[in-house]
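Excluded from the complex is one protein chain; the other protein chains are retained at their positions.
Up next, chain A:
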């Protein structure tokens, strides 16, 4: 994905955030639906403008109007960035290498889990070199183009950085 947004992406982002701020202003659903329909109509009227200069001017005017009419305390979902429960459970997300530091008496409480864990760790050690080699081959010279990791290419290989993904903490640790 390149570093620039397309015109379509910008327009759609403006539409979504103006809808969200409209929802913050119009608390009651019927009033919100009325004004949301009006807003949709305003966007739809200029949907088929082919001239990019005119379209960009309309977008700029739309962004200015959004800035003037935005809500000072927009509604943010609790788990989204800026919400009240964002990163609340981050302190319970302990990395998995802490399990290596458990006392043997504590490890003896879960013998089958830790036995299996030794096998998984051995597998991770073996496949680590192969994953790194695959990533080094597949990354272009001036840096990766996307954040997505490639899948495993050969039979019997594991996808790169699989251990990091498999041992990630749960979304809600409790």
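Some points to look at:
FYI, a contact is a pair of C-beta atoms (placed from the backbone, for glycine too) under 8 Å apart; a residue touches a chain by one contact, two chains touch by 3 or more; residues count from 1.
To be clear about the criterion, contacts and distances are computed from a predicted model.
The chain absent from the displayed complex carries the UniProt protein name "NADH-ubiquinone oxidoreductase chain 5", chosen from "Proteasome subunit alpha type", "Centromere protein W", "NADH-ubiquinone oxidoreductase chain 5" or "Auxin-responsive protein". In the complete assembly, the contact with the undisplayed chain comes from A:86, out of A:15, A:66 or A:86.
Between the chain not shown and the residues A:53, A:78 or A:109, the one that touches is A:78. Considering the whole complex, the residue from A:26, A:59 or A:135 that touches the absent chain is A:26. Listed here are the chain A residues that touch the chain not shown: 23-29, 31, 34-35, 68-73, 75, 78-79, 84-93, 174.
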